[in-house]
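These notes are about the structure you will find just below.
The complex appears here without one of its protein chains, the remainder shown in place.
Right after this comes chain A.
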Amino acid sequence: MFGWEALDLARIQFAFTVSFHILFPAITIGLASYLAVLEGLWLKTREQVYLDLYHFWLKIFAVNFGMGVVSGIVMAYQFGTNWSNFSTFAGSVTGPLLAYEVLTAFFLEAGFLGVMLFGLNRVGPGLHFFATLMVAIGTLISTFWILASNSWMHTPQGHAIVDGKVIPVDWLAVIFNPSFPYRLLHMAVAAYLATAFFVGASAAWHLLHGHDNPALRKMLSMAMWMALLVAPLQAVIGDFHGLNTLKHQPAKIAAIEGHWENRAGEPTPLILVGWPDMQREETRFAVEIPVLGSLILKHSLSEPIPALKEFAPQDRPNSTVVFWTFRIMVGLGLLMIATGLWSLWLRRSGGLYQSRRFLRMALLMGPSGLLAILAGWFTTEIGRQPWVVHGLLRTRDAVSAHGVTEMSISLALFVVVYLAVFGVGFGYVLHLVHKGPQTDEGREPAHGGAGRPRTPARPLSAPEEGLDEGAPSARS
């Protein structure tokens, strides 16, 4: 297929399926905490608006959760089907971590999700709030395990290598490996930000279309407070994460910066834009600011950062890609900060809910958080290349020995099926958003779930709306 090797196809397939998958958990993590905050505020203030928002976002949360489960089935098998040599080599470390992630997710589904989705009018608000909190904490515990596994692949420690395989020696060292705290924080906060901008854009869409009610205003206001306070915080976390990467994966940083060579005693400039060329070993058309690279990464005016030419050509990550994915992520982050500041300015002048230019900006920023998550993951994962477990196992040694034909068939199938299936799922989410929060929604007991006989408790049976806009609800 297009002259690619089986290895390239395997990488594309993993990138494709995991990129689709991550969008659902990211929103699930963010919405779970948002719902906990909404319910907490409702219990404290007893203002109806919080409860209305809770019911509105609960449905979207449920659809997201369901989609995440379905796309997750594929992920649980892909390490073995496509990356069998990785699984054999590192399975005794990553296998148990992945198992804990799966167990946590199922524990949630078995324990608290049903109460959260269907139980508000049955178990009483206190217990229901507890269930919501547990789901929110649970999504973060799930994040904890999967990022422990991923971070270990970036900065492995706590293991020994026996007979060419990794053996865990110290689980605490494995889990709390050097890049783990930074990556966990960065990802959890990214999920919050992505959700905040999705929520904000939903409100902005309604306000732009002349719908206006207290719930929509509250949504926009909460999302923008989140942007104002958390987007700058994320920049700081990202900075620390970068310093950690510089220490443990210097080639990744050199590739991100498109920085090829150091001249004795000179500080590193910061290249704003340019085109890193892997063949010519230079960054073409570079627009750079002197000294700033050293200042940001070394907090020094003279100390240079490592340069790509210090690494053998076969040990260099693709600078062209990560240079740009990194800049997309940072650019989106700066736009998020700007949106937050703009919202603060409008709050002072009282035009937050009226300024069409601002609302249009908030609408456009809707997917920004999710795009930034994808760009960030592309940066860190491609930046780890040519390694799959940094310094221990190369990606080309990790892949299963499939031929180009099988890989092309499976990739084509995944692309077609994912686009069809999750396209409909995503359309359904947009349809729910389009309907908007309703006053007094959920005052009646939910139609499904625990405590009522013979009713389902699946995540996707929580929203009652039909698939197609404007159609009479055609449920059986």
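We take it that contacts are C-beta pairs under 8 Å (C-beta built on N, C-alpha and C of every residue); 3 or more make two chains touch, one makes a residue touch a chain; residues count from 1.
Criterion: contacts and distances are computed from a predicted model.
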Exercise. Between "NADH-quinone oxidoreductase subunit D", "Sugar ABC transporter substrate-binding protein", "Cytochrome bd ubiquinol oxidase, subunit II" or "Phosphoribosylformylglycinamidine synthase subunit PurS", which matches the UniProt record of the unshown chain?
Worked result: "Cytochrome bd ubiquinol oxidase, subunit II"
Exercise. Among A:V74, A:L185 or A:L364, which one is in touch with the chain left out?
Worked result: A:V74
Seminar exercise, completed: Where chain A meets the left-out chain, the residues are 66, 69-74, 76-77, 79-82, 84-88, 90-96, 98-104, 106-107, 109-111, 167-169, 171, 400-403, 405-406, 409-410, 413-414, 417-418, 421, 424-425, 428, 447-448, 450, 453-461, 465-468, 471-472, 474-476
